[in-house]
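One structure is given below, represented as structure tokens, and several questions about it will come after.
Excluded from the complex is one protein chain; the other protein chains are retained at their positions.
Right, chain A next:
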Amino acid sequence: MTQAPDKAKERLSQISTHLKPDSQPNVLPGSDMGKDVLLKKSPDDVVVTCAIRSPFTKAGKGQLKDTMAADLLAYTFENLISKSKIDPNLVEDIVTGCVLAPGGGATEYRAAALAAGFPDTTAVKSLNRQCSSGLQACVDIANQIKTGMIEIGIGSGVESMSTQYGPGAVTEFSDLLENHMQAANCKVPMGVLSEQMAKDRKVTRADQDAFAASSYQKAVKAQEQGLFDEEIMPVTVKYTNPKTDEEKTVTVTKDDGVRPGITAESLSKIRAAFAKDGSIHAGNASQVTDGASAVLLMKRSTAERLGQTILGKFVNASVVGVPPLLMGIGPWKAIPVVLEKAGISKDDVDIYEINEAFASQCVWCLKELGLDEKKVNPKGGAIAFGHPLGCTGARQVGTLLTELRRTGQKIGVSSMCVGTGMGMAAVWVAE
């Protein structure tokens, strides 16, 4: 017998396509649209077979504060390999989103992939689309798979805000940029412009605090119920106690930003951070945090051949531009675009993961889009457990698919506003 070992598997998957129940034709005009089409499974779907992240800890204080971004990324890659049991030799490309690393982190992340056990045949790139870098990384990989450029890839994101947050992340603006109004606006700090936007768009402090408190409460509940256990993989790192200067090895297992007992009432006492009469403060904005996340993507046919568990599929994504000073409205513009591309309405979506950069912009987007608050960030968001900039977009994939699967729901949207005035959104279908 000279049959290749994969022969039987290949034949089985070939013949099993004959029996797919969803290959039933749509005979009614117009029914070939919308939700039904989205829920169909095809061999060329780009699917997620593993989506994990490190625990998120507070920048400068948490247990990850002494860990370099590349190390955190390497540990997360190791965890991804061990959880998914993917053969690292089969991974053709890795994209890592990050915002603050000088040089985009390109060199360090290639090194991190090698250190994590990927062979030198696995390519690596880093990218920076500000706060949507993690999502952009996943979308890039998905599109590469769709076009046949690669078969298996990893979208990921990392940010060590402890070690890399600061003025060094942006170079001086030239006269050309400084003298162009819209261009110069790209430099306005997020907090300042969000404060102005909250004022202009009349998002009250009370609304923001209520939203932020609910994020905390949801996250506390989710943490107690262990709803993050599936997405968080512990990492073991060195940590220096700031009081005793003593260095020790610790295993970090959970997010440290999630605090119990927070109410709108308790948040109302915090002083505004960016203006005396302002409404934004540390309690209703995203936390400054360290973290890494990674998502394993491949074609459905490949996943079935390799026996990988399919968590869900990537459907499509949108990216839009908005005025730099109104960057917070990004999701409001990006979500309708992606829904239209997917051929579904906002009510077809079961869960929205919308990044809570600031409660103000998130509250405004939800109201303007008319989204049901119960569907948004059911396990809390960046206000409660942090927003490691480049990591968040990839983090949302795991958070979203895990919750959709747990609750038996199907369609999810992940979205975020993007600094300098953009928005991104993507549609995912859990299985």
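Worth a mention:
Just so we're on the same page, a residue touches a chain if its C-beta (ideal position, glycine included) is under 8 Å from a C-beta of that chain, and two chains touch if they have at least 3 such contacts; residues count from 1.
Here is the rule we use: contacts and distances are computed from a predicted model.
The chain not displayed here is annotated in its UniProt record as "Peroxin-7", chosen from "AP complex subunit sigma", "Pre-mRNA-splicing factor 38", "S-adenosyl-L-methionine-dependent methyltransferase" or "Peroxin-7". Of A:Thr17, A:Thr204 or A:Thr309, it is A:Thr17 that touches the chain left out of the display.
Of the listed positions A:Ala8, A:Ala169 or A:Ala206, the one in contact with the omitted chain in the full complex is A:Ala8.
Considering the complete assembly, chain A touches the hidden chain via residues 1-3, 7-8, 11-12, 14-15, 17-20, 23-29, 32.
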